[in-house]
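Only one protein chain is missing from this complex, and each of the others stays in its spot.
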C-alpha cells in the first residue's frame, strides 16, 4: 500500500451514471483483481472521508490503473467532473484479492451495478491466464449497461430487471436460466462463483451456490473510516470458531476482505449496509 | 434587495491577487456606490456563510454589475476559479450608500487594498454628476495596484508602503503630503472624505479629517451572518445619545452601514475585526 | 408511493396554538421578520421565533460576534435586543400583523426577569406564544446555569405557567449531561413543548492575532456540523416526555428536517440555513410535503411511527 498522487488520463462516461477513470500508477505495487484503493476526492471537509473503489483494470506495461464508478452522491459527483491532467489522491492497493479457481472449476463472474469494475478486471486477468470465465452482468435497465470490447472476448450474458436488454430478470436468475438451458455445465468439473454487487444479489447467489457446493467469492462493501484496518469501522459479520466465543466475529472489509468466501458470511446482519 | 442567479460575464485578474468580476444584473434594483451584495460561493457546507462584496461598478444601460475582490481565503479562492457563463448566487443590493458631498466640498476618495472597488464606483458616479474627485489608492506594493482607465479620468494618487509605485507611504500620508504641497486646497470650500480600506487606515483618516472638520464617510467591514439586519452579528460600535444609556450602541454594518460618518465610530472596539 | 390525490395535513398543534406547517425559523436568525420580508413570503412560515427579548434593553456583546467554523458558525451576539418595552413599541405592531404564528423568545438572567418580561408581554404584546431560552451560552450570569438544573427549570416553568395560558415552549441546551432530565423538568413544570437544541459551547482562536476570535472567548456553535447532536437530543427527549418536541440544529435541507420529524419532532426550526439561503424554509417545506405524500403520511404524528423498530 502506498499514498501518492497519480494523474488522471481519462474520466469518461461508459453508461448512464457510470464512469471509467483511468490514471497513472507511479507506484511499484501491482493491484490485483478484487483489491481496491481509496480516493480523497477534494481538499474539503465535506465529503470528508476517503472513498473506496475497486480496481477495474491494471496495465502492467503502461503502468496505468482504472476504476469504474457510479455517480451517486457528493464524492462521486465531484469526481465525475474532474479532468485529464488533474491529480488524484490515492491510497492503494488495499485489501485481499480473488483467488484462482480450484481444480478445473469454470469461473462464473456475476456483476451487479457498481460491482462490474472488479469483475471486468478479474475477467481480463483470467483471460491472460487462459481461463475462460462466464460473465453475467445485471442492471436495472439497458442504459446502465456499458458496451465494452471485453464482451467480445469473454462469454457475457447481460440481464436487466426491466428486460430492456438481454435476459429479463436478475443476474442470478440469468445464471440459473443459463444452467438450466446449457447442459454443458455437467461437463465442466464444476463452477466457481465470483461476484460483486448489491447484497441481495450476493446473498441469493451465495444461497444458490451453497446448494451446488460451488466455491463462492464475494466482494463486500461497507462504509470505511481508515481503510487500512485501524478503526474496525468497515466490518461484516462472519462465522468463526475462535473467540469471541459467540460463534461469530466481525471481519474488516478493508483488511480481511473485501473478498470473503460466501459460506462464511452471516447475511442477516450484513444486509444492514445496502 | 433581491435574491437571484446572475451569470458571470468576466472574472479576470487586475492585479496580483485582485480580481474583477463582472456579471449580469437581471433585477430592477439599482446598486449605488457604497452598497454591497452577498455571494453564496458554492453549494457546500464550507465555506458556509455568504460573503459580502461591495459593488465596484454598475452599468445601467447594459444591466451589468461588478465587484473587485481579493483572493484571501476559501470563498474567494473558489470564486477566482469560476468562469464566464457560470451562475452566481447573489443577494443585493444591500446596505446604505455614500452621500453626495455637502456644499462644494471636493470629494477625496481614499482606497486601501480591497477597499478600491467601492471607491472606483463612487469616482465613476461623481464623474457622471460632473464632480471631480481626488482618488488616493494605497497598497503594500506595486503588484497590488491595478492599471485602470479610470485613472485617466480621475486625478489619482497612488501610494505604496514600500515605495515601488507612486508615493512612498500610506494613502493617508499621501493625502496629507498632497495637501501640504498643493496650496489649492485652500481654494475649494473644503474636502469631504470617502474611504474604504483597512481599519487602521480609516482610523488615521478619521482622526485627521476630524481635525480639519471635514465630513468623512467610512465603509466598514464586519463578518456577516445574515447580511439583512436580522442577526446582529455584523455590528460596529458607535456613539449615541439614545438608550441603551451607555452612550454607545452597536450599529449593523449590513443595515445602518456599511457607510458610517467617521465621527460616530468608537475605534477602540471596532479594531477588533481587522 | 401514495396516490396523487392524497393531501397530507401538516398542521402542528402546540398547546392551544396551531401552526399551519412544521417549518419555523429559529430565534436570533430571523430578527423580527421584517428583515426577510423582501426575500421570502412570510406567510409560508409555520412559525417565526423572534430574537430573544429581555426585560431591559441589552446592547449585546463586544465585537467580533461571528466567525465561521468548520461546517458551521460561532456566534456571540449576547441577547442584543430592545428590551420588552422597545419590543412592544417597535416590533409588536409589525409582528402582530404577520400571517404566521409568532413565538416570542424570552431570555433573562434570573427567574424574576423571565416572569416580569412575560407578564409585560402578555399585557402589551399578545402574540402566539413563548419560547423560553434557558440555554443561551453567550451571557454571563445568564440563562445557562438556570437551564442546566432540573429543579430550577421546573420552578421557572411553573412560575411562567401561572402567568400565561399561551403555549410555553422551553428551549433546551445541548450542553448538559442529560438533556432528557431538563425536558422532564420542563414537562413537570407545565410546559406545552420543548425545543432543542440551542447552540453548543465552542471557541476558535486566531493564531495570527493570538487571541480568541470572539470577544467573549467562547460562543455558540450552530450550523450543519451540529445536526447529529440535535437529532440525538430530539430522539432521546421525544422518548422521555409526552409533550411535543420542536427540533432544530443544523437543518440545511429537507432531508435534515425529515430526519428530525422521524426522530420525533412535531415541528422544526431553521436557523443558520436562513443566512446561507433565505429560501431554505421553502425548499424544506416542499420536501417534507413530498415525503409525506410519497409515504402516505397523513399528519406529522405519522412521521413518528415510521421508523422501525426504534
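We call the chains A, B and C, going by the order they appear; numbering starts again at 1 in every chain.
Please note the rule applied: a residue touches a chain if its C-beta (ideal position, glycine included) is under 8 Å from a C-beta of that chain, and two chains touch if they have at least 3 such contacts.
Just so we're clear, the structure is a prediction, and the values are computed from it rather than from any experiment.
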Omitted chain - touching chains that are shown: A, B, C
Touching the absent chain when the full complex is considered, from C:227, C:245, C:270 or C:285: C:227
Hidden partner chain, touching residue among C:9, C:37, C:255 or C:298: C:255
Options A:169, A:198, A:233 or A:261, residue touching the unrepresented chain: A:233
Touch list for chain C against the chain that is not drawn: 69-72, 74, 148, 175-177, 200-205, 207, 210-212, 217-218, 221, 224-229, 231-232, 235-236, 250, 252, 255, 258-259, 262-263, 291, 306-308, 310
Touch residues of chain A, complete complex, unshown partner: 1-3, 40, 45-50, 89, 91, 222-237, 243-244, 246, 248-250, 255, 269-270, 272-273
Absent chain, residues of chain B that touch it: 45-46
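FYI, only the chains that are shown with their structure count from here on.
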Most widely separated chain from chain B, with each centre as the mean of CA atoms: A
Length of the line joining the C-alpha centres of chain A and chain C, rounded to whole Å: 46
Separation of mean Cα positions, chain C and chain B [Å, integer]: 36
Interchain centroid distance [CA atoms averaged], chain A/chain B, Å: 56
Residue numbers of chain B (touch at least two other chains): 45-46
Residues of chain C whose C-beta touches two or more other chains: 70-71
